[in-house]
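The complex is shown incomplete by one protein chain, all other protein chains being positioned as in the whole.
As written, the chain order gives the labels A and B, with residue 1 at the start of each chain.
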Amino acid sequence: MAQYLTRNALDPAQRELQTALRAGAYLGFKQALSLPPQEVVAEIDASGLRGRGGAGFPTGRKWSFIHAKEGQTVYLLCNADESEPGTFKDHYLIERDPHLVLEGVAIGAYAIGAHRAYIYMRGEYASLAETLAAALREAMAADIIGPNCMNSGYDLRITIQLGAGAYICGEETGLIQSLEGRRAYPRVRPPFPAVHGFLQEPTVVNNVETLACAARIMAEGAEAFKDHGTGRSAGTKLISVSGAVERPGVYEVELGYPLMEFLQGEAGGIRGGRGLKAIIPGGTSVPVLTAEEAAPLTIDYESMQSAGTMLGSGGMIVFGDDTSMPQALLRIAEFYAHESCGECTPCREGTGWMAWVLRRLLAGEGRPGDLGLLLRVGDNIEGRTICGLGDASVQPVRSFIRKFRPEFEALLPEPVQAVAWQSHGHGPRTGRFGPPAEEATRSEAVDGPPTAAL
Amino acid sequence: MLSKDALREIEAARAEEDSPRHALLTALRVTQGERRQVGPEEITYIADLLGLSPALVQGVARFYDQISATPTGQHVLSLCRGISCYLCGADEVAAAVGELLGIRPGETTADGRFTLRLVECVGDCDRAPAAMVDDRFVGPVAAVAIDNLTKM
Partner (left out) sequence: MSGADLTIDGRQIEVEQGVSVIQAADRLGVEIPRFCYHPDLRPEGNCRMCLVEVDGFPKPVVACATPVVDGMVVKTPHTSPVASRAARGVLEFLLVNHPLDCPICDQAGECSLQDFYMHPDYGQHRSHVDPEEKIHKRKRVNLGPRIVLDAERCVMCSRCVRFSEEVSGYAELQFVRRGNHVELTAFEDRVLEDPYAGNLADVCPVGALTSRDFRFKRRVWHLSHTDSVCAGCSTGCNVRIDHFDGHIERVVPRRNPEVNRSWICDEGRLSYQSLTSIPRLTHPREGDRRLLWAEAIALAHETLHSAGAVTGLPLAALASASATNESLWLFRQYVEVAFPQHLLEFRLGREMETVAEREDKLLRRADKHPNTMGALHLGYGRGLGLKGLLDLAEKGELSRLLMLYYPPLVGQEAEETKERIAGLLARVPESVVLTTHELPYLTGAKLLLPVAAWSEEEGTYTNHQGVTQHVGKAISLREAVRPATDILGDLWQVATAARRETAPERLFREIAMSVPAFRGLSYAGLESRAATVYPPEGRMHYGQEGFAGR
């Protein structure tokens, strides 16, 4: 287990400014302030840091897209809306080392020429917002953040904003919309946030962990960062591991660390001594791996990509061999149906449709073509939506069905029933224009508890 | 309708940016906190306060899970049903809690103390099955006596 980002996180007193300062907090910010902003960008670029929120886009490049014109206000938005199922690393970082997060925000803002920064936190993290706000008050009282940060002449105002419960606010344009007081409907790109972002001004949105890494990099240099990890996957990664493991939690690992070693070591192995059935390595939005596929992999962007999945947010969800994969998939599909913002057609209708078909399969009312239908619906969502939620919703459906097909096929009706259904399907549809069926039956199913569970 | 503190908080959010709409998210949160709902009356109030149309306020209010159209109980007990919690027996916990409180998800106890909710992943998966009482994480639920949850 690596000790780069989290080396101070175990000390409960790290939340207090004096302790944090003794551990080197804000040295990176100080270093940054001594350089022109473009050199800060260059340093981050040189470190090879890639966004830790899920997409893995190079951070230095993202920062370099900001070219503010006269009279424009540049914004740095820190994405602390951590909502990807199975992901709680930012939760950990903010709770344990809030000054590291604030320092990262300050550095990011300075690098892109922003004097305004928001930390947008999911509404469920209200208690963490208090921790972070207390840290911010201390840093402001010590003149580290505020007007004339550390006597450098650089002004920065950081505001913490809480959301109110919507996964889509973690999507960068959804976050911007939410912060503007709109329904968090993602925006079509172009224009990109770097050109027209928050309040139409140039904006960068960075994940909490990404900015925390930037703080370390500025304090200790790009080279020290690259000492960790592999060539294209520099640095360490916070892995939130949960599900059927003995020791769920947040662990910092070197990128390139063997997956099985992590699972058996840090994570303590499969709960109850059972066997491993599957792993989702980076939040529910990435394809699942079978135990076999997972065995040779290492925890880094390239290795995961070679296996057809992604490191994503580092939210690792582990399935024991007693899991019903169709049941688990239904739970995931219901999540996407519930969280689809409803703005664009394929995601709005497709996520609900997939959950609906899975629900009827598990209720014993499946139809012969249902697996094909699920895959086809997924194909019609993927690549055709405004934001990534649509694609994300397809990954679990497609990978679960492909990799655990026998479990799904077992839910299908016997062939005899198939013939009966088909004749129904093509037969006369009386009542097609009759009065509406019972009100909102599907609404209950989506909003209420999973029927099979309660 | 709102306390001075609440109004001050909304005013502070409003002062952040030129656009009064920016303060809407804060206004909804603060109103939910004090009134335990953002129904038509609250919507009209916020609309007047920020100079927005009520329809617009309603559209945003009805986007978020934590803003409720009808009053919640004194406390909101949120049981996580995210995939990680599901793998750790969240369904069984939810059934047990529901039975204990005598209500179904979405309902409020007769004494008005608790509203029970099933929510999507709350980002506390290492304490699965995760749960929240209002803004506090209280998981793993299996480890605390379920009884205790309702005595808080």
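Structural remarks
FYI, a contact is a pair of C-beta atoms (placed from the backbone, for glycine too) under 8 Å apart; a residue touches a chain by one contact, two chains touch by 3 or more.
None of the values given here were measured: they were computed from a predicted structure.
Residue-wise, the contact with the chain that is not shown comes from B:L56, picked out of B:A23, B:L56 or B:L116.
Across A:Y185, A:F198, A:F225 or A:F400, the residue that sits in touch with the chain not pictured is A:Y185. Only one residue in the set A:R7, A:K226, A:R384 or A:K403 touches the chain that does not appear here, and it is A:R384.
In the full complex, chain A touches the omitted chain through residues 166, 183, 185, 188, 190, 337-346, 348-353, 356, 373, 379-380, 383-386, 429, 431-433, 436-437, 439-440, 442-443, 446. Contact between chain B and the absent chain runs through residues 40, 43, 52-56, 58-59, 62-63.
The rule is short, and it goes like this: only the chains that are shown with their structure count from here on.
Chain A and chain B have centres, each the mean of its CA atoms, that are 22 Å apart. Contact residues of chain B toward chain A in the complex are 13, 16-19, 21-26, 28-29, 32, 59-60, 63-67, 78, 81-84, 86-88, 91, 94-95, 98, 104-106, 118-128, 132, 135-137.
Contact residues of chain A toward chain B in the complex are 82-88, 90-91, 122-127, 159, 161-167, 178-184, 199, 240-244, 248-250, 280, 284, 315, 317-320, 323, 328, 331-332, 335, 338-339, 341, 447-450, 453-454.
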